[in-house]
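The complex is shown incomplete by one protein chain, all other protein chains being positioned as in the whole.
Letters are used for the chains, namely A and B, taken in the order the chains are written, and counting of residues starts over at 1 for each.
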Amino acid sequence: MSIEINTEKCTRCKACIKACPFDAIKIEGERLQISEWCTRCAACISSCKFGAIEIKKDVRIVDALSDYKGVWVLVEHKKGKIAPITFELLGAGRRLADELKVSVSTIVIGDEIQTYAQTLIAYGSDEVYLIEDPSLKDYNDELYCAVMTQLIREKKPEIILIGATANGRSLAPRIASRFNTGLTADCTGLEIDPDKKILIQTRPAFGGNLMASIICPHHRPQMATIRPRVMKPMMPDESREGKVIRPNVNIPKQTSVKTLGFLDSFQDGLNLAEADIILSAGKGLGKPENLELLKQLAQILGATIGASRAIVDAGWIDSCYQIGQTGKTVAPKFYFAFGISGAIQHLAGMSTSDIIIAVNKDKDAPIFKIANYGIVGDAVEVISAMIQCFAKKQNHRL
Amino acid sequence: MSMQGKYIQRFSEEYEDYLKDESRMIGEADSISFPKTEESLRAILFELKNHQSKITVQGARTGITGGAIPKGGHVLNLSRMNKVKGFRYDPKSKNYFLTVQPGVLLSELRQMISDKDFDTEDWSKESLATLKRFRKDQEYFFPPDPTEASASIGGMVSNNASGARTFRYGPTRNYIEGLRIFLADGDSFLLRRGENKANGRTFVIQTDQGRILSGEIPSYAMPDVKNASGYYAKKNMDLVDLFIGSEGTLGIITEVEIKLIPKPAFFCGMTVFAPNEDIALHFICRIRECAFRPAAIEYFNADALVLLKEQKRKNAAFSTLLEMPFDSREAVYVEYHGEEEEVIQGILQAGEIFVSCGGNEADTWLALNSQGMEQLHFFRHAVPEAVNLTIDERRRKEAGLTKLGTDMAVPDAMLEDVMHLYRTTLRETGVESVIFGHIGNNHVHVNILPRNMEDYIKGKALYGKWAEAVLKMGGTVSAEHGIGKMKISLLKKMIGEKGIEEMKGIKRTFDPEWRLNIGNLFEIE
Partner (left out) sequence: MDIIVCVKQVPDTQEVKIDPRTNTIVREGVSSVLNPFDAYAVEEALRIRDRFGGKVIAISMGIQKASKMLKEILALGVDDAVLLSDRVFAGADTLATAYTLALGIQKIGKYDLILCGKQAIDGDTAQVGPSLAEKLNIPHITYASKIEKLESRWIRVRRLVDDGYEIVEASLPAVITVEKGLNVPRLPSLKTFKAAQKKGVKIWNHQDILADPSCTGLNGSPTQVIKTFVPQYGKSVEILEGTMTQQVEKLFHKLSEEGFLFE
């Protein structure tokens, strides 16, 4: 058994039995036993007031951990521009590196990317690794993984931060699996343990109902994907200095995966993760036809439409609009939630928005708990009133 | 005449929605109020009495016969009287009883019951103790299941709502233990099942102000089918039943005590696709005779399936409908409740019957968990939705068109006759239609989808013809939707002038000034 209950410390208060979401703790005679249903979610460890529950495991240490040094950030870029997530990762990476007293390196894989180096240095990178080749122009799991593998083997970073974007979440597990190291998905918090000097990664667990802090104590590199719009970028400093390095790597000539093209089929043409104003719709809109009204408002405000899981599941709107734990994570300046009750899964995807405006019939809806402003009322009525009000304001200005 | 006061608002544009319900009729009104308590309701009623204002009582406005449409005067909207007031347990019957205000929605009520979580503000000690017991007890539920779960409890009582599961559990009436009634003049009384009964055909009620009201129960015989047409009338009947299904014409319901019964351990559903109507009907007649009785038997004819296939193709909201078997013609949905083993046996037996009727085992959908059940319910509910969408589309070209939906039921023995009648007359007339609904209770909804006014007129004529035939078969003109403002002439056909006069007698007992829900059940004179 690998999670163990220390019988001397245990007072049999049964708090852990209540806390276990999987019914995995049983009383056997005088003792508490942990059964195979355990998923090591650690809910019991946090519930125990007596420190009686411990994780014990046999560890195989593959490499000397102290050989691994430095924080890496994988640069994400598209259509000739560095994606905002990169600067967020750099902000976080800088903070971690300063605590560890090590350097921050950025890895840029692509084609025609040399102009990125100075910007990355300004945003906090000490070293910029440029891996440039026409075959690397578009993101490719296989090629990017091959490049990263060679670099990691040679340079041995202790921490690698990758954006929890579609591509980042596809690439990171492939790399972690290759190195048999740990990877924590979708982190919203990163800290350094002051004593052990290891990375503490915090992420939503259990459908967003709980937050879990996770470490990777015995394997390197420590890898994490980070949610967009959670970490704060540094103010760029053009006078910062850094090194630009062009490492020698082998780029495979043949690949078994190829990207043939890109369909920009989202009508809004906007990336939800980068939108400043999002108008999100839930079941409270009553029927799919009412989405038209919301689109009208979005047009007036220059906003992007989002959706709750409920209306995506009901087929009102494509799943690419879904915001929440199983959809997209957003953090716009203004987030309007129309007729969304605010299930924890939804909150997990938008709670870091700057200003949240909730409109719901039910004054007790959980969405109001995280909103800055609330209107208790029918979502459709409110949307209509907003269209009228905003349209009037517009006319005044004309 | 228009009023304004502490509780009463002058009617203005912002209240426009309250002139409408799901019937797509539009009414008119001078004032509106949204009381939250009996005290404010009483104050409103006194004020209205001074002006002799007519009053239309509203709940969630989900009715489709116009029962909540105001015909001038005041709109008394009870949606904000939506508290759960108390809870009791009866150890003898092992049932729980919840006292709720009329504005509580069915969907909310279901959620509260399944979460075992209520707003207990102002609850008595006894109620709180009952809740404690309830939380430890097994699961309970409130069986009535009208298709529209956003219906209010007050509305459900007012027209004795029913739904698919009525086949096994009966209509709302069976789960109402008590009602608190306000009369139009502000006087009130409480009725508890078993405590106020008619003596033969005469009844007496004493109000809270001490007035004695007496009257005569109508003499017409109610059909021996599921029924929501006119006042409930039986010798020695319970007076609670007089108010259930009275469509707001006698009094205003301010509290309802509902009965919760133990929830079956296992639910299971199956939709079977039959190659033709004969096989479908044969299957239905045989499974409803089975000793292990289904909880619901629902029907979809070929036209309904074609309509769904078309909507699935065109409309995103229907894109998550299951893919129907390629050559399916007619479909029947059966649902079983009980212990897991008996339910599975029930389903397997239904499957055997289906095969012996000429069906194919592969052309079936089996729902063995809640997600599957949701899928099948979604499929069932998609039919009326698809009809409404189709009609809305056609109305854009021809504003006068409406759906013509029947709500008639016949006795068991007449099922095949009535289905034959629908099929042949529809074919002769050539109008578009779909047929679906609660066929276990011999209660299908024929929805005529007129393409133009000519179709509409033909449809109306058909409707009248069917009503006469159904009445001859011993059926009813409205089994669940109620009479409202749209089926008054049918009610007259059903119970005759004499029946209407007898009903008016009762109306006069409780609402002598004829002010409540004018236009429901009776023509406006």
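Worth a mention:
The definition used in the following text is that a contact is a pair of C-beta atoms (placed from the backbone, for glycine too) under 8 Å apart; a residue touches a chain by one contact, two chains touch by 3 or more.
In this text the structure is predicted, and so the values were computed from the model without any measurement.
Screening B:142, B:203 or B:365 for touch with the missing chain picks out B:365. Residue in contact with the omitted chain (choice from A:91, A:173 or A:288): A:173.
In the complete complex, the hidden chain is touched by one of A:10, A:100 or A:371, namely A:371.
By the touch criterion stated above, the residues of chain A touching the omitted chain are 2-3, 18-23, 36-43, 45-47, 55, 57-58, 60, 141-142, 165-167, 169-174, 176-178, 180-186, 200, 204-219, 256-266, 270-273, 277, 300-302, 312-313, 318-320, 325-326, 328, 333-334, 343-345, 347-348, 351, 354-358, 363, 368-377, 381-382, 385-386, 388-390, 393. Although one chain is not displayed, chain B still touches it through residues 14, 270, 319-323, 347-348, 351, 354, 361-372, 375-376.
One rule holds for everything that comes next: only the chains that are shown with their structure count from here on.
With each centre defined as the average position of its C-alpha atoms, the distance from chain A to chain B rounds to 48 Å. Every residue of chain B that touches chain A in the complex is listed here, in rising order: 316-320. Only residues 287-288, 313-317 of chain A touch chain B when the two sit together in their complex.
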